[in-house]
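My structure is below; once you've seen it, I'll send some questions.
Of the protein chains in this complex, one is absent; all others appear in place.
Read from first to last, the chains carry the letters A, B and C; within each, the first residue is number 1.
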Amino acid sequence: MAGNSFGQLFRFTTFGESHGPAIGCVIDGAPPRIPLAEEDIQVWLDQRKPGQSKYVTQRRESDRVRILSGVFEGQTTGTPIGLLIENEDTRSKDYDDIKDLFRPGHADYAYFMKYGIRDYRGGGRSSARETALRVAAGAVARKILGDGVRIRGAVIQIGPHHIDRGRWDWAQRGENPFWCPDADMVATWESYLGEIRKNGSSIGAMVEVVADGVPPGLGEPVYEKLDADIACALMGINAAKAVEIGAGIESVALTGEENADEMRMDGENPTFLSNNAGGILGGISTGQEVVARVAFKPTSSILVPRRTVTKDGKDTGIITKGRHDPCVGIRGVPVAEAMVACVLADHMLRNRAQCGP
Amino acid sequence: MAGNSFGQLFRFTTFGESHGPAIGCVIDGAPPRIPLAEEDIQVWLDQRKPGQSKYVTQRRESDRVRILSGVFEGQTTGTPIGLLIENEDTRSKDYDDIKDLFRPGHADYAYFMKYGIRDYRGGGRSSARETALRVAAGAVARKILGDGVRIRGAVIQIGPHHIDRGRWDWAQRGENPFWCPDADMVATWESYLGEIRKNGSSIGAMVEVVADGVPPGLGEPVYEKLDADIACALMGINAAKAVEIGAGIESVALTGEENADEMRMDGENPTFLSNNAGGILGGISTGQEVVARVAFKPTSSILVPRRTVTKDGKDTGIITKGRHDPCVGIRGVPVAEAMVACVLADHMLRNRAQCGP
Amino acid sequence: MAGNSFGQLFRFTTFGESHGPAIGCVIDGAPPRIPLAEEDIQVWLDQRKPGQSKYVTQRRESDRVRILSGVFEGQTTGTPIGLLIENEDTRSKDYDDIKDLFRPGHADYAYFMKYGIRDYRGGGRSSARETALRVAAGAVARKILGDGVRIRGAVIQIGPHHIDRGRWDWAQRGENPFWCPDADMVATWESYLGEIRKNGSSIGAMVEVVADGVPPGLGEPVYEKLDADIACALMGINAAKAVEIGAGIESVALTGEENADEMRMDGENPTFLSNNAGGILGGISTGQEVVARVAFKPTSSILVPRRTVTKDGKDTGIITKGRHDPCVGIRGVPVAEAMVACVLADHMLRNRAQCGP
Partner (left out) sequence: MAGNSFGQLFRFTTFGESHGPAIGCVIDGAPPRIPLAEEDIQVWLDQRKPGQSKYVTQRRESDRVRILSGVFEGQTTGTPIGLLIENEDTRSKDYDDIKDLFRPGHADYAYFMKYGIRDYRGGGRSSARETALRVAAGAVARKILGDGVRIRGAVIQIGPHHIDRGRWDWAQRGENPFWCPDADMVATWESYLGEIRKNGSSIGAMVEVVADGVPPGLGEPVYEKLDADIACALMGINAAKAVEIGAGIESVALTGEENADEMRMDGENPTFLSNNAGGILGGISTGQEVVARVAFKPTSSILVPRRTVTKDGKDTGIITKGRHDPCVGIRGVPVAEAMVACVLADHMLRNRAQCGP
């Protein structure tokens, strides 16, 4: 209720600040007897880990996860899975400069207006560090979904540079530091982001997540629709500013006959001839690929001087030092994947509850 | 949990199908001693009512709402407010043709795959008729928010035709059948939509909702962020395919210094020099205008023949007769406003619970 | 959240006051394709209906329930089931005397202190009339549980008069106006309650509910234990003051060896040699009979004069006229049964979600 839990039946609750002793997560509702080891989670955390290329933050965190409960002799027991990640590289002194002023574009001002107090070190609770726990929860969600459901994300736009969807090759996205599925775009992004970084600036990005193997029937009919829950999940990621499902914003300019995905039998099975719906009709999955996109704004922590005000109500200026992502959208890929995984796992359990196996 | 309730502290639950005897709504959590009469709700319902121009469905529903409980001597009592709207114009025979096949772009197939049964008459539960109840709940939400918070929506794009934001005039939107704030665009839309309608087709639209007077501090920090909840609320409206907050998708192409809204003191008060954030930072309102947009796809009920399949697994074709909206986005305006109002009222109560008055 | 909903996956929300136009209920989460007709609900409502003997209130309500949604061609559709019961016999004038004072033992004072307003007619929202909706929801819960689960309640004590458990015969409880399973006790209660009624007084009662056929595995391990949820469900019934599970209060005086139910194999199946646990261990059902008891206080609406105060802070006296139950515990039987049914149905769905079919 106070906003630090996600999901209904597959539900996780996180705690921790960027510069506290540790961050952690409690995952409740995971079915029993699922094989689970720390390594199953670590492999996904390593994808989000900082310091892996020059295009992401240089903070050094090993992000080692420990399972504190809920697993016995290599299997989930059905009781809550407690996870803990120690904070290691917390240079709180970097933040002394900003403790009495509000960084433009950050949560500083909003937190202060709401709570009258804020842990300014590294952004405290509002730090993207919290998203490590989403990735951890997503790893467990994937276990619940099973191997039949595959959830993959990619960066499809950085600044003004879109990939060419015709060159989309999933195999490519692991071959570059951008999760880029279009090999021909990599060089452009390298030089563009290199320039952004050199200028002490930052830039936005668009991430697309595709889930295949999703069974039909997931989602609720009116207020907890699968697409609404995905929208909530993705918009809740730090720096997210827009979410699209299927044809998304382009739907505005489509006619009814262009938009509605026609159907034909393919042997025994109904199939769709297109996927403008993004795999969801009336809030419920159809069995097609679930396709969602999330737009990330540029990180607000930049070296370019900006105007701002102090807690005491004085005009001032700010340069945000520290070790920041020039393009947060890149590390947003594993986070966006994880959130989609969590939504799907939750709705899989919910559907099983109401409609049976 | 089964998806027919919305909100946490200000919470409403709806029931009813398009062609059943009635639809209804239970609003729980409204503070006591708020003056409330049926007319306070009716005035908003009338904005969404079908049959008001040739650009919306010609179904004839008076949409008269009755308050069954929760109001005593003209004031809310703090107990649940039960609302009922009788269905009047239910030509169920119109739907005999479609009871054994799936309309492309509709919820038919997804419902059938989930539940193994569906009330095909008028779309049953998936009908946009349910949104009347959202508007009713939104009317009560506005009462809770008080006169200081104003929530207004407008259509800003139909098909390829965008308004000119420089000509935005709120006073204009009541002067045309499109909720269009740009008087110069009205003629274009009239002729464009007239053509669409004549062709038995339909078209998408983009709606923008702006809430001013929202106090700072509303929203939760991690998973029930104000923007995430607005995204969920808007994406959950029938036919919605994308949601944006503030600069939205354009954030992707902004640099950090372009995007971060700078601050300056304006007398005693901090102010922002721009509003790319859309009034929300770190998931929490800042006191700026809250700005959200929702993209509606074209309605799938069109006279243009489409290919589809039957429940029995046979290829067939379909023309959807009946009385449908050529552009559902238009009647989406009061619904989108209502959903934003409900999210804000909920978070106002939540903030009061945790952070005091 | 605002307290007018019950359950998680099988969830119902009620609205309505004693003397408003109608009371109603929305049941969400019922599985699809369950045969359901109004008569399936009415049969249980008729058990709770007032005016059936001289030992209960003489208010005349036919309590006819209408299904407004969620059922199509005789089957549930998986969407919310809206139920409505019109109020008929609302003699609001009976209550003019009490509008400015607080009836001792009633909710009047508490409501007024909380909300600053109250619908005093017939107790408004606090009236036991609301329990009709619990019975209606319980009827649907029974459908979900299926014929294998049987939930039966009985009155086992009225005032000082306990039944003899050795004479317990379920067949007897339908043969008298008290739900009494001990035929030999009926005459005693008749004369005792007759006296109470003649004196314009009232008396408490103890109700026992037994559910057999409950599968093992229902309930959650720590905070939403099956016994905790039953306690919540039963204590939430109007006039309830205590809840016991299994040996209940007698456990206090038992030694460990007396209390712990021993086990032995019965062919292939483990069985218990006693049932002090009341069918629940560690918050989870074991497959034994689930046994719960709820103590009802005497109704506070009596003809005996009592001292009280007015809203304006003056001492006064009161006699509560109207048509009240001399022993509310009697009509509490179908309500207590219904609440246990709702808890079991909810946990059956929850268990299916997490642990599979």
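Rule of thumb we're sticking to: a contact is a pair of C-beta atoms (placed from the backbone, for glycine too) under 8 Å apart; a residue touches a chain by one contact, two chains touch by 3 or more.
What you see is a predicted model, and the numbers here were worked out from it, not measured in a lab.
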- Message: Given that one chain is not shown, which residue among B:G74, B:G166, B:G267 or B:G356 touches it?
- Response: B:G356
- Note on the structure: Across C:H19, C:R59, C:R125 or C:K143, the one contacting the chain not displayed is C:R125
- Kindly state which of the options B:T14, B:T57, B:T79 or B:N259 is in contact with the chain not pictured. B:T79
- Message: Just checking the interface: what residues of subunit B touch the absent partner chain?
- Response: 1, 9, 29-32, 78-79, 221, 349-350, 352-357
- Contact footprint on subunit A, counting only the chain that is left out: 1-5, 8-9, 11, 13-17, 20-24, 26, 28-29, 32-33, 66, 68-70, 72-73, 75, 77-82, 84, 114-119, 124-125
- Note on the structure: Residues of subunit C touching the missing chain are 1-6, 8, 14, 102-111, 113-116, 125-126, 130, 157-160, 196, 201-206, 216-225, 227-236, 238, 240-249, 251-265, 268, 270, 273, 276-278, 280-287, 295-302, 304, 306-309, 313-315, 329, 350-351, 354-355
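The criterion applied here is as follows: only the chains that are shown with their structure count from here on.
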- Query: Line, ring, star, complete or other: which describes how these chains touch one another?
  - Reply: complete
- Copies subunit A, subunit C: same or different interface, half of numbers shared as the threshold? same
- Which chain pair racks up the highest number of C-beta contacts? A-B
- Message: Which chain has its C-alpha centroid farthest away from the centroid of subunit C?
- Response: A
- Message: Tell me the rotation angle, 0 to 180 degrees, that brings the C-alpha atoms of subunit B onto subunit C, to the nearest 5.
- Response: 180
- Message: Taking the mean of the C-alpha atoms as each chain's centre, how many Å separate subunit A from subunit B?
- Response: 26
- Task: Could you tell me the distance, in whole angstrom, between the mean C-alpha positions of subunit A and subunit C?
- Result: 46
- Item | Per-residue overlap in subunit B, given as positions that touch at least 2 other chains | 1-5, 8, 14, 114-116, 125
